[in-house]
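Removed: one protein chain of the complex. Kept in place: all other protein chains.
First chain written, first letter: the chains are A and B, and each begins at residue 1.
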Amino acid sequence: MLEILIFGAVTGAIYAMLAVGFTLIFGVARILNLAHGSFYALGAYGAYALTSVFHLPLWLAAILTVAGVALFGVAVERIFIRPMRASQLAVLMITLAVALVVEQMLFLVFGSEYRNVPAFIDTKFTIGGVDVAGQRVLAFIVSGLAIGGLYLFIQTTRLGSAILAISQDPEAAQYMGIPSDRIFSVVMALSAALAALAGIMAGPFLSVNPSMHLLPIVKAFAIVVVGGLGSIPGSILAAFMLGYAETLVAYLGSSSWTEIVSVLATLLMLVLRPAGIFGRRAAF
Amino acid sequence: MNTPRYRNIDRAGAIIALAILAVLPLVFTGRYLVGVLTVAAIYGIWAVSWDFMSGLTGRENFGHSLFIGVGAYTAGFMNTAWGFGPWWSLPAAMLVAVIFALIMGFPTLRLRGPYFALAMLSGAVIMQRLMLIFWEYTGGEEGIQGIDPLLASPLYFYWLVLAVLAATTLLLVSLARSDWGLILKAIRGDEATCLAAGINITFYKIASLAISAAFAGLGGALYAHYQLQVSPQLFAVVTSITIITMVYVGGMGSVYGAVGGALLLSLMTELLRDFGEWRLMIYSLVLIAILFFLPNGLVAPIWQRLRTRLARDPGPPAASAPQEAKRAIDNAVAGKGEAV
Partner (left out) sequence: MTLLSVKDLDKHFGGLHAVKHVSIEVARGEVVGILGPNGAGKTTLYNLLTGFIPADSGEILFNGHALRGVRPHRIVGMGIARTFQLCRPFVGMSVLENVRVGSLGPRVPAGDLDARARGLLGDVGLAGKEDVPSERLSYGDQRRLEIARALATEPELLLLDEPFAGLGSGEIDELSVLIRRLHQDKGLTILLIEHKLREFMKLVSRIIAIDFGEVIATGTPAEIVANPRVIEAYIGRQEVGHAA
C-alpha cells in the first residue's frame, strides 16, 4: 500500500512536469505542441550523453541540458511555429514534423537500441519500510521544486503576470501593450525546460530510445484533457491521478496495461466531460 | 467551377493516367517496378480515403494508420489463425475498420480540429502498443507471417490494386462532388450554422470517418497480402504523416490530388532509397517545406490550371502560335499580308 503511494507519487511528479509544460504553452499560445515529447527525449539523451560520454557531473549535465533544450524550444517556436500560428492544424503538423526530424537525428547519432541511463544517485532510501531508489526520491524533489518555482515565478514576477494575462485574454493583453511574441518565447523555453527536466529525471528508470517522444505526448494530452486544457492546477492533479492509476494497474494487473490507462482516461473524459475537471475552455 | 466540359477533361485525364500506370510495368519489365508501383497505388488508396474525410471537413485525422493497421491485422488473422481464404480479408478488413471508426469517432468527433487530431493519434499509438503487449496473440514485434498472396502474379495483383484505386477514387470523388461533399465542406465552415440549416452533422462526421476508415482498411488488407506479413510498424505515426504529406502535395480537399501526391512521394522515396536511414528525415523536411511554401499543394493546382487551358479551346482548333508565325512570315516573304 505504501509502495503504491510512493511510486504513484513519483510517477505523478514526473508526469506533472511533463503536463504542466504542455498545458502552459497551450494556455498561453493556444497551440498543441507535438514536439513537446522531443524536449523530453532530448532531456534524457542530453543528460545521458553529457554524463556517460563527456563524464560531466550530474548537476552540470542537467543544467546544460535543460538550458540547451530550452533554447531549442525557443528556436522551434521562432522558426517553425510562429509563421504557422494562423492555423492550429498547421502548427500541429509542423511540430510533429520537427518531432520526427529530432527522432531521426537521435536515431542516427545514438542508434535505435534502448540505452540504459545510469542512475544519478545510487543510494537507496527506506521510507516507512519501503525501499525507494534514490533516483525516485530525487525525481520527486526536483519536480516539486520545479513546479513550485514556476508557481512562484508566475505569481510574483511581472513576466508571470503577463503570462497569466495572455492566457486569460490574449487580445486584451495585447491592447495593454504586453509583448505577446516575446512572452511566447519565454513560455516555450519554460515548457521545454520542464519537459527536459522530466526526461532527465525519468531516464534512469525508463531507458531511452529515439521513439520515446511519442508516449509522453499521448500521456501529456491525456492529462491535459482530464485536467482541463490550459489549467495548471488541473494538469498537476490529473498528472497524479494518472500516475496513481498506472501504478495501481501495474500492481494489480501487469505493467503492460499501463499505457492503455491513459488512452482510456482520455476517451472517457472526452465523452463524459470534455472540458476536463478544471477546464474553462472545452475542447470543442 | 465544375462544368460538363471540365468533367470531360477530368475523365479524359483520369483514363489517360490510369492507362499509363497500367501499361508502365509492361514497358519496364521486372519485379522491382511492379513492386514500387503496387505500394504507390496502395498509398494512393490510403491518401484518397484520408482526403475524403479530413480534407473536406478540415478535421485532420492524425491516426489514419489505426484503420490501416486493423485492416491489415484482420487480413493477417483471418488468413493465418482462422484459416479463411485470402479474398475474405477484403470485406472483413473494411468491416473491422468501420467498427473502429465508430468506436473512435463518437467521442472524438465533437472535438475541434487539433484535439481530434491528437485523439486519433493517441488511438493509433495505443493500438501499436497493444499489438506489442499482447504478443502471444499478435506475434509482437514480428507480427504475423505467412499470409497468402491474393494472386500469384505480381503484375495481375498490381492491376487489381490499380483497379481498386481507380474505383475508390471514382467513388470518393463523386461523393465529394455531390451534396455529401457540400455538407462536409459546410461542416468545415461552421457547425452551428449547419445545424441551423437542418444538417445532422454528427451523422455526416461519423459516416465520413467510417467511409474513410473502410477504404484505409481495404488498403491495409491489400498491403498485407502484398507483403505477406503484418507488423506493428503499420500503426506507426510515420505512416499517418506520410499519407498526410502526400495529400498536402496533392492538394488538400481535392481528393483526386491525393493520388498524384501518393505517386509523386512514392517516386521520391524510391529515388532516395540509397539514402537509407536519412529517408525519414528528408521526408519530414519535405513536409516542413511544403507547409511553408506550398500550402495549396502541387498536383491539384497544376491540374486545375492545365484544365483551364485545355477548356479554353473553343471548337475548331485554333492555330498554334508557331503556326501563326510561320504563316505570317510566309506571307511577308511572298510580299502579301501584314508586316511581321
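Keep this in mind: a residue touches a chain if its C-beta (ideal position, glycine included) is under 8 Å from a C-beta of that chain, and two chains touch if they have at least 3 such contacts.
No experiment lies behind these values; they were computed from the predicted model shown.
K.L.:
Would you mind listing the shown chains in contact with the chain that isn't displayed?
P.N.:
Missing chain, whole complex, touching shown chains: B.
K.L.:
Quick one: say which of B:Gly146, B:Gly198 or B:Gly276 touches the chain that got left out.
P.N.:
Reading the full complex, the residue touching the unseen chain is B:Gly198.
K.L.:
For review purposes, identify every residue of subunit B that touches the missing chain, sorted by number.
P.N.:
Missing-chain contacts on subunit B: residues 1, 179, 182-183, 185-186, 188-190, 192-201.
Convention: only the chains that are shown with their structure count from here on.
K.L.:
Taking the mean of the C-alpha atoms as each chain's centre, how many Å separate subunit A from subunit B?
P.N.:
Each chain reduced to its C-alpha mean, subunit A and subunit B end up 35 Å apart.
K.L.:
Which bits of subunit A are touching subunit B when the two form their complex?
P.N.:
Interface residues on the subunit A side: 31-32, 34, 80, 83-84, 88-94, 96-98, 100-101, 104-105, 107-108, 214-215, 217-218, 221-222, 225, 256-257, 259-260, 262-263, 266-267, 270-271, 274, 283-284.
K.L.:
Help me check something: in the complex, which residues belonging to subunit B touch subunit A?
P.N.:
Spelled out, the residues of subunit B in touch with subunit A are 58, 60, 62, 106-108, 110-115, 117-119, 121-123, 125-126, 129-130, 133, 237-238, 241, 244, 277-278, 280-281, 283-285, 287-288, 291-292, 295.
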